[in-house]
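Here is the structure we will look at.
With one protein chain removed, the remaining protein chains of the complex are shown where they sit.
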């Protein structure tokens, strides 16, 4: 297992390297990431490679037992390439060039760029494939970050046409699949098809939009493959990863992760767009990333100071770096690099703080990291080879995420909101939950939650039927089965292919507007004191399905809102609305009890996280106090307090930010 | 009279047509709209016309007594035309191409397009001019919809220059009229003049802007005329209409409606931009549309299910389709087509629901429509030939609407807000009000309300004087007479040409900011408990004008806010502010009592609508309960309940959504 930081050696005078390496050694580091954007330092002019500075830099670390992961610097092609190939710049949907000045300015479909990429990655691999201290490679940086997945340049247009030609073979097949008959939008040849640029009003055909999103995601994967091929053919023993971004939804991360040796993640709890800082969101990032390959993963960047760029986000308080670090390890990280070692004094991210402030003087954050380093070196032997796995899984599907981006149904609604509410339930029950691909093996899970499975093909539908028939329990919800794989609506009564599984039919439905709520009554209750939001289905039970809860307001009062159907040896639940938090908890408590999906041991505070890594019979528990209160925990008997190397007390006390780590 | 739906035959397999036609017959339909966007189905390649499918489709309906209105499919020119003439695409004010992918992508001033239009419309007319089941034509679709009235392409630039040359003859005349002396914006030739594209900041000369709006509106009319000419010359006996959009203000609908045989309207009560669903807004759309030709009109699209596209608006509840249908008929519709028969499973409007859901299975909405169909077939004999007409009229002027778009005075203020408040007064008094053109015949109205008549020419001013002199009553309000026809300010003391009519002078004025209110006192009242918003005029009474209400706050306290002046045999009121609802009701009650502008019979609930259609001595009353309460109505004695074919009770009870229809 690895612990360290991202180091931009090229930002600092070489004289400083020694001091930094020494401080890292004292902090217990065994890994640094180098060269992420260092193209010009390696290849200042075409074909002239300079590695001596990097050799010296690596030696500085190697002599202190610190190994290296190298970034391929392709996220920011140098100006000398861009000036030669101005068509490499991305264009936005208006046709504006998205020019030089930051990063990610290259088009993934560029024809010229791969040649340069192969040369620099090839040269680096050649140089370091046998270097004993190089453990592996990070490809590029945060693919898709800051709205770079989609490009509307002419190269992309042609590549998209080619992609469509391969998929549809004939233009008539495309017209049929997309339904271009609507609004007379029929194409006569693939060469006529544009990227979905500015049109009269931004309401492009949803089938067209979905294909463009698939194409764009595929293009990123193809671009990554170029580099993987170069590295793997030369250095098959070195680990290849990429730093993904948790809930980021523009690239199908299952496909992107597939050829990688290990999935990678960047973790910034204090940069949670549009929500307050909270422990659920990073936990979801971890669980998702673990699901990309159903395996442990590496954290390539981990918050170590105030994040920001031209502005600042919240400064981590004393104890918070340690707390987030343990959340990361507990949920399956096998490597963790702080971003960044020292805060940059130049460039756009002057306010993206590292362990050291601009001054380079070790301060309170360094002390905290050093403390964590000492602890981790004690813990790593217990954690090596351990993994994380749960009885329940949420199936997170990128194509359905895109379906809801294209057609949010309720204004502003997001597919991930549907995922997050289930995930948070498990967090508050002090356990994780696996977040897996629709293509994952379902067997072995007691409970499978499939939020918003609108778009579904026959094969997946059959797999779900078989899973339930074999005794599994599924939870599905509104819009299940509404769509064909080409993003057309099904011409069937809802829930389409799941009518038999769920034992219901739905003819009528509508949205519950933002800020409004409908009433909900659980069967057997006298009063209807639960709330329903976002959507309502007017469900007709068919066959033997039971009503678990029903609507108690508006014209659909009395219609089922939640149903259960026995199918084969299993159970299939349907939720025809967004349940308020209390209703969802009540329902999932019921389902989890039936299925045994929750762990036995628990604690009593909603903001206390419990995560477990297991290897064979041994389990290592991480009990993390995310709250601002001191919390008392009654651990199971016989556990061993790993950091203090003692038996657990009957009651263990955790102050805010504190972590209790024990093995049983 | 007609009742039916919009049917996109080309979206569905031909095998389905029979079933749909049969269901329509059972629902009492006698009309369907076809071919609105079916260009490629008719002319897949240039000049090769295919009508056999359409013949078969029309036969399917004809054999069930259902007639046809054909849409000219010109709202969405096919890709094969666009690729040949890329200059046909509209451009926005930045110069961006508004490309293919939705509809309305053609420029109204295109030189190439009319040739194609004449060919397809000509071929369709030739084919169906003698078809016994074709009742008429809908030209194109919702001209101007989704921001398509204004185009900034080079063709438009040249057409605009030509339009200006015809209007001004010399560039000096234009410079003088626009006042280009300001900011040194003088032109030296017509060829220098651009469309009002991006400039340093978006504050183009208001005279220039107004001419561009006039030009753009004219261009749409000219484009429509091309099609009218083709159809009328071949099939003068078939009815020509266009589906207009009620309060839409970018095209002068009086001019657009002038050459049509009948005005058309699309009705979507659940899609009321930026306001809650309410009965006033659709009522206003109806009254305006009736005013476009001062005659009954056709509804080409009428909400039948949840509207939406990528999102969904509110789903109509049981009973609502029927309620809105009756509001439409009651206010003057002689034809009503639901949009759409069945919800599309493909394309951008998958969430714009029809009578049938995606599945095509008849459900609750079909049952409601079938019920309405049976009722309407009973009612039509009573309604044929009947019309709607009131004693009061609001003069709605497109040019003044544009004047306020260009110069809102108070940030965000709209001319139509000035119209709506008067219209709503009449709705709440359980009557309609005519909404008429400044060019309409004023005689015959007891009361004429002229909101915001800022821009006014001598001829209109004289007409108003003559109307009052002959005994009419007018209500005018702030900014009356402020502008010359070229959108310059008048160099006169306000209210300019109306000083004598109104008996006042205004030197000082200002806005009342959003969220603020000034106090108002009616003459004779001890306290000032009314509110004034948006604007204040500091009025100086001249001659014999009386003060009806005065301001009671700020530095203009004591100055008149509402005045009345006798002129000739009539009365002229002036309101120098936006009266709060209570003040407006008090004032209009007074005026209506004086003029006898309100009907005699009324009910007692603000959300109960009463509308009347008359033919000769016979009146058919529609009492519509838009509220969520059960309401008791005491109808006039001797009326006949038309749906239940009985005498009226002394008290009739209407549940929510209920409608009482009686004749006297």
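Just so it is clear, A and B label the chains in written order, and each chain counts residues from 1 on its own.
Please note the rule applied: contacts are C-beta pairs under 8 Å (C-beta built on N, C-alpha and C of every residue); 3 or more make two chains touch, one makes a residue touch a chain.
The shown structure was predicted, so the numbers you read here are calculated from the model rather than taken from an experiment.
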item	value
Residue of B:259, B:510, B:568 or B:656 in touch with the missing chain, whole complex considered	B:510
Which of A:50, A:102 or A:630 contacts the chain that the document leaves out	A:102
Hidden-chain contact residue, picked from the options B:208, B:341, B:366 or B:498	B:208
Touching the absent chain when the full complex is considered, from A:363, A:385, A:444 or A:558	A:363
Interface with the unshown chain - residue positions in chain B	94-95, 178-188, 192, 194, 196-201, 203-208, 406-411, 488-494, 507-511, 513, 554-555
Hidden partner interface residues of chain A, rising order	8, 10-11, 37-41, 73, 76-80, 83, 90, 92, 94, 96-105, 146-148, 306, 309-315, 317-318, 343-351, 357-361, 363-364
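FYI, only the chains that are shown with their structure count from here on.
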item	value
Approximate Å spacing (C-alpha centroids) for the pair chain A, chain B	49
